[in-house]
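Handing you this structure, nothing more for now.
Note that one protein chain is taken out, while the other chains of the complex remain in position.
Up next is chain A:
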Amino acid sequence: MKITIDQHACIGSGQCVLASPEVFDQRDADGIVVLLQDSPEPGLQEDVWEASRICPALAITLTPS
């Protein structure tokens, strides 16, 4: 799985951080998403999928790698 994020679309809701804190963080200055790793190990992928599903800004894209 390969993750790409769209910081322009992101609205800083932090939903991805709640769903998958190992993979997503927020910038302190404006809450915008920061990717901690872009190819998560299989054990993290279910949470990453959930993060992309609940992101209100549709800012997380997952592609098979």
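Everything below uses one rule, namely that a contact is a pair of C-beta atoms (placed from the backbone, for glycine too) under 8 Å apart; a residue touches a chain by one contact, two chains touch by 3 or more; residues count from 1.
One rule holds for everything that comes next: contacts and distances are computed from a predicted model.
Its UniProt record calls the unshown chain "Cytochrome P450", which is the correct pick from "Cytochrome P450", "Heme exporter protein B", "ABC transporter ATP-binding protein" or "Hydrogenase small subunit". Where chain A meets the omitted chain, the residues involved are 11-15, 17-19, 26, 28-32, 50, 53-54, 56-58.
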